[in-house]
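Removed from the display is one protein chain of the complex; every other protein chain stays in position.
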Amino acid sequence: MLEFKNISKEFGPVKALSNINFRVEKGEIVGLVGENGAGKSTLMKIIFGAYKADSGTILIDGRQTRFASPRDAMANGIGMVFQEQSLIGNLSIMENIFLGREHEFRKFGLLDFQKMESAAQHQLSKVGLKVDAKLQTFDLSFAQRQLVELAKVLTLEERTSRDLVILLDEPTSVLSEDEVALLFNLVNSLRSRAAFIFVSHRLDEVISISDRVYVLKDGEMVDEVSAQDADPAKIQSKMVGREIESGYYKQDEREPYNKEQTILSLENVSKENSFDAISFELHKSEVVCLVGTEGSGREAVLRCIFGMSNPDQGRITYFQNDKIKIGSPFEAVNNGVGYMPRERKIEGIFSSMNIAENITSSQMEKYSRYGFLNLTSEQDLARDWIERLSIKTPSISTDCGRLSGGNQQKVVLAKWRSSGAQLMMLDHPTRGLDIGAKQDVYSMIREMSASGIGLIVVPDTFEEAIGLAHTIFVMKDGACVKRFAPDRERVTPFDLVAAMT
Amino acid sequence: MPIIVLAVLVVFFTFLNPNFFSMRNFARIAIAASPFLMVTIGVTFIIIMGSIDLSMEGTVSLTAIVFCFCFLFFGGTLGSGGWVAIPLALLAGAIYGALNGFIHAKLLIPSFMSSLAMGFVGIGAAVLLTGGGIVRIDDDIFRSLLTYRIQGFPLMVYVAILFLIFGIIIQKFTVLGRNLYAIGGAEDLAAASGVPVLRTRILAFSLAGFYYSLAGVLQVAKLGQAESVTGANLMFLSITAAVVGGVALWGAIGGVFNALIGVLIVAVINNGMVVIGLPDYLQDGVLGILVIVAVILSTNRSNIRFVK
Amino acid sequence: MKQNFQNLLKSNFNWVTLFALVLFVGFVDPNFWRPSSMLILLGDIVPLFIMALGLTFAIYIGGIDLSAQSMANMITVIASVYLASLGMWIVPACILTGAVLGACSGIVTTRFLVPSFISTLAIGMVCYSIAQWLSGNRALYMNAEKRDALFGWMLSSTGIIPNTIFVGAGVFIFVLLIERKFVLGRRLKAVGSAELAAAASGIKVARVKVLAFALSGGLAALAGVIFSIKLSGGAPSIANGFLLPAIVAVLVGGTPLTGGVGGVVNTLVGTMIVAVIRASMLYLEVDATHQQMVFGLILITAIVFTIDRSKLTIVK
Partner (left out) sequence: MSTFIKDFIEREKLSRRNFMFASAAGITSAAVVGPLGINPALAGSHGGWSMAWSYRDRASAYWNAIVSGGEAYVESLGMASSDMVNLINEGSSEKSLADIKAFLAKNGGKGAIACDANDSPNARPVVEAVREAGGYISTIWNKTDDLHPWDIGDNYVAHLSWSGEKPSADAARLLFDEMGGKGGVVHIGGIPANIPAIERLDGLKAALKDYPDVELLDVQSADWDTTKAAEVMSSLLTRYGDEIKGVHCANDNMAYGVIEALKAEGITDMPITAFDGNPEAVDLVMKGDLLATVFTNPHWGGGIALALAHQAAIGAFKPSEESNAHREFYGPSILVTPKDAAEFKATYLDSTPKYDWNDRWGLSAGQIQYK
């Protein structure tokens, strides 16, 4: 019913898409996979009418059409569920659901809120979400927001006679395993109402839910397979263009950690309404993963350790030294504690600064004398790390805003490693990275642990946790409910989910 | 919270000079506040959207003069068709605002700069029209806006209240108002949800221009004259008032009602300082300090991570 | 090649605009091209330039400093009053005063989360009051001998070059060093481009911001001192008309209000653009009643050409 023929799109010299053929049948769920920069987002933007294709045709039920704007695409039954918090926090659920279409609730030019509310409730019922439509959206959990997103898109049913096609862009990236399961059931149950285009990095998920999978690489459609005879390994190699070696998480490089030297110990650390009585120890070269649902308090713990917020009770001891007291990031950094925040774009990277400037941002004292920067040594440092982590950048003076997510992440890691942090905290380090970049991150984690650094990781997936960690702590409602030791026992995602729920 | 600040101020001034707490004085404050309120409401819409508008001084002067000229052209009295001048002036304001918004949104110039420049243009046009002279309006019927009182308050105050309510309605119950908050909250998402950002922005600036022209007309009603400096000193004062009232400069927080409170706070301070006999060389400083205090007290800083 | 050239052009649009203006004005009246008139133009713009440099730092970290003008006003008064007693020390004294008051706005902004738009405006009002009080609301004039003895050199010129230009150049080089070579400059950039990231890298954001406003205040004060020396006097309102041109200079130069981009070099260009536009009124013989309007229109055009909008995703 919706078909794209020979779609091409160029940005200046860059060929983003060339001769893409793509089709979706009624009630079908189509997967779209590909590394970052493969052209997924460009293709989606074209489907959704945010971009116009340079060449090629769009057919709906065989008739040729063109989308001038997202509005236009919506009118043709195409909706999109955006990745992460794409709801406006300070607006209520119903306002978000009907954003841009309030005029449908005009009575004598004024808005009829009762009408809007009931309509919103109706939409929410479609996705089985039982919340008050008047709630502000930042009071919702990530999973709930996702559902509101979906409900919002489903309003298209009432708006257009056309059959719906719904794009799901990385819908699971902010969801924990169990929430993902719920979402998938929902999507399946909605087949009758709409066809779905499911875009994700998580191959396993894509395969498990889709009927067909399109594989995109460097702007070209390199493969199209039906889900039943889809082989993850093959698809991955197609995506990456090379064979993915076994030991994806570099388990084989996991070395035993040093049980004698603790570099961090928490004793009954609590913080009002985010977590309480957390106690654990982190040893030299140990990798500790904190797993749990959103809001289970993992980020809060990291921020406390890093001094961004101060615990109400309990004590944190750094490097077995009672003298070290950390009440601010400044002190943390000076004592060799590093932190890689989740929101890379706003908390991790300085987009308008180049690589060298980013790397030295946490250690300027080292690269300056009497307040004067030593620019040459800074440059050398940058070159060194660009080489060591094979950071892909046009030039050394390129603003990091122009780098790909993976390379940005590498820059942040370079910052902490070069500053000689002995305790590293990584919050979703592989969030939104493609397979290649993920592997690089994993190997960097290995190297760090090998070099004696202790790491606390909040992983993206259970597999990641199991593959990376020496020790896993499962957190639930702000409490540490269970401890696993994947380096000694066999742990499955199921065990973790069981512990969480 | 801002309301408490206002209350405290009133009590404070009354304590120092009981005359302050009198119907007549409130009427005086109201008169001073009426045009000022219109401007502040106008700019509030823009601030909600996360932008800023610095064109008010030019727009007010220009529209005030346009109003006077039209008024005189159509006979110089309300009776003899001078009333036509009112819609004309308001229209002029709306158009000028739209132009301002167009330059900002269409040419992609940050509103701070575009509106600043448009302010210069407005004042310039005002000078051009008047040649620097003063245009007086002596029509008693029109001036009754100032001279005729109901319940101790002149008509113009009620006009201001009327358009205050109008503003609240726009903010709360119209698509435009809704979209302002959406854009202020997260413009890219609003756009992705099919909010016509460009149109909304231009509309918002046009609305602001409309309110500025109202201020222009009220200024004439208040002073019986218009000149190229009729709008002077309104720029920083109105934005300050909005923030004091609890409108956040980073957008999407606060609204028309906050503008009202802010305007009252500033107007009360200005009036009060004279009423309690503060030497005039101290007045600016005191105003400054009170503004800081008021803002500190009236902004809810619980969910602000940083402020610029 | 072509690509590179376009990029080059894009990143230097402010220069292009400047030269276009200069060429145009000079084309209408060749007198404008005379080195002497150019230099005079530059010499006169120095106080404004220095104030703009200060503002650059405030804007660079994503804030704004509206107190600069009142600051300069107050300083002209202080300088006139205390020149006799303090002599040469008046300069550091004034700069210090400015820096301290600037820091105050910074503290109000960072500690109490009052937007700098408001905090600086308010501090400015305070400065104005101090000026009025200190001057007894009179226009003051300096002790002439002292002024000529200490600062006479500044008013004369070497060859055809007004000495104020050297002063301006000196200050410019100094702030350029701060921006490019000092740790502080780097921290300012970090805070300007991503405040939270800066915090996460252990930068004391609050302190950096306070310093930025202190710098802004100090330079505004310096501008005030130079101005009052030039006028050999001071008054609580004498520096009026500095603020908006200064802000315009920074913005037209290409330092966006979003912070983190641009810098003092842009401000140099921006100030010259403003100077040229202002002078053009005279050289193009714009009718008196048209001048302000024309100024606004030229300004809009200049902005359209100057600012590099390729980087801006959302324009607020």
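Order of writing sets the labels: A, B and C. Residues in every chain begin at 1.
As a convention for this text, a contact is a pair of C-beta atoms (placed from the backbone, for glycine too) under 8 Å apart; a residue touches a chain by one contact, two chains touch by 3 or more.
Small disclaimer: the values here were computed from a predicted structure and weren't measured.
Counting contacts over the entire complex, the absent chain touches B, C. Checked against the full complex, the one of B:51, B:219 or B:238 touching the unshown chain is B:219. Although one chain is not drawn, the whole complex shows that of C:12, C:163, C:237 or C:301 it is C:237 that touches it.
One chain is missing from the display, and on chain B it is touched by residues 17, 19-20, 22, 24-25, 28, 31-32, 127, 130-134, 136, 143, 146-147, 154, 219, 222-225, 227-230, 232-233, 270-271, 274-277, 280-281. The chain not shown here touches chain C at positions 29, 31-32, 34, 36-37, 40-41, 44-45, 47-48, 76, 80, 132, 135, 137-141, 144, 155, 227-228, 230-242, 275, 278-279, 282-283, 285, 287-289, 291-292.
We adopt the following convention: only the chains that are shown with their structure count from here on.
The set of chains in contact with chain B as well as chain C comprises A. Chains joined by the most contact pairs: B-C.
Using the mean of the Cα atoms as each chain's centre, the chain most removed from chain C is A.
Within chain C, residues 196 each touch two or more of the remaining chains. Residue ranges of chain A in contact with chain B, taken from their complex: 50, 69-71, 74, 80, 82, 86-91, 95-96, 99-103, 106, 109-111, 152. The touching residues of chain A, when paired with chain C in their complex, are 12-13, 306, 308, 328-334, 339, 341, 343, 346-353, 357, 360-362, 364-365, 368, 371-373, 375, 415. The touching residues of chain B, when paired with chain A in their complex, are 169, 172-175, 178-179, 181-182, 185-186, 189-196, 252-253.
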